[in-house]
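Heads up, one of the protein chains got dropped from this complex, but the rest are sitting where they should.
Entry: subunit A
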Amino acid sequence: MIRSRLSNAPGTLRGRDRTRSALPFLALSLALGLGACATRPDPRDAEAVAEFRANNDPLEPLNRGAFFVNEGLDTLVLRPAAEMYRIFLPPEVRTAIRNVLANLRTPVILANDLLQGETQRAATTTGRFLVNTTIGIGGIFDRAKDFGLIGHTEDFGQTLAVWGAPEGPYLFIPVLGPSSPRDVVGFAGDVAMNPLTYTGNAETWEAINITRTTTTALDAREGLIEPLDQVRATSLDPYATIRSAYRQRRLVEIRNAPTGAAATSDSGLGSGIQGLRR
């Protein structure tokens, strides 16, 4: 079964719910993007041109549209769902769920550690999986931390960056959040790398995968309640703030730079749904 799914894996990501929801937006982005481009600054104004290049957001009008749609969706559906998740589940249970999800993501993190040539981090990832799956009872408890094996995350978007792939223009995708062509490809790559993608169409597995995806989204959004509320309350232009924060955050993640407590929590502004950094 695994082999049959593997053989047509790269082309048939449509089988995966998260990617499925992203594809129409991408197609729409491409179609509309050709017609809606940001106004270029006066070429004589060197500083304005430099800023335009740094923002690297030629599809800004379109992205702002997507951002507006996302704000509506978020206010009506996503944030309330995350609130419910927080209200109905005690913190201990939420932490357990987060740990299990992070543990399930191990193959993706390990593959990316290796693809980036980070053998030390790959060893940490492997050690964490072994300890947490056994002593941590299927990943419910993060016991590896007690052995000095601190969790980290990796994704294929970061691997592509390490390999020297350019980021491409800024993209804002409803539900998934701030992104770039490199991170979109990376996202698809991560789905393709995840063994759970190839579990087949049996109803049980479908149910498990849908539950995993939904819970991942809820967990990520729950962790972002305060940061996003704060951006909305204090920023004069939340779109620009999130664009800048996303870029800075991604740079730190790509460099694997230890910034104080980089591994302790997640801004979530990485590549949309994947808040599994603890």
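Methods note: a residue touches a chain if its C-beta (ideal position, glycine included) is under 8 Å from a C-beta of that chain, and two chains touch if they have at least 3 such contacts; residues count from 1.
Following the convention adopted for this analysis, contacts and distances are computed from a predicted model.
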{"item": "Chain excluded from display, named as in UniProt, from \"Translesion error-prone DNA polymerase V autoproteolytic subunit\", \"Phospholipid-binding protein MlaC\", \"Phosphonate metabolism protein PhnG\" or \"ABC transporter permease subunit\"", "value": "\"Phospholipid-binding protein MlaC\""}
{"item": "Selected residue (touches chain absent from view) among A:Leu130, A:Val162 or A:Ala240", "value": "A:Ala240"}
{"item": "Residues of subunit A in contact with the chain not shown", "value": "47-48, 51, 55, 91, 226, 230, 233-237, 239-241, 243-245, 248-249, 251-253, 257, 259-262, 264-267, 269, 278"}
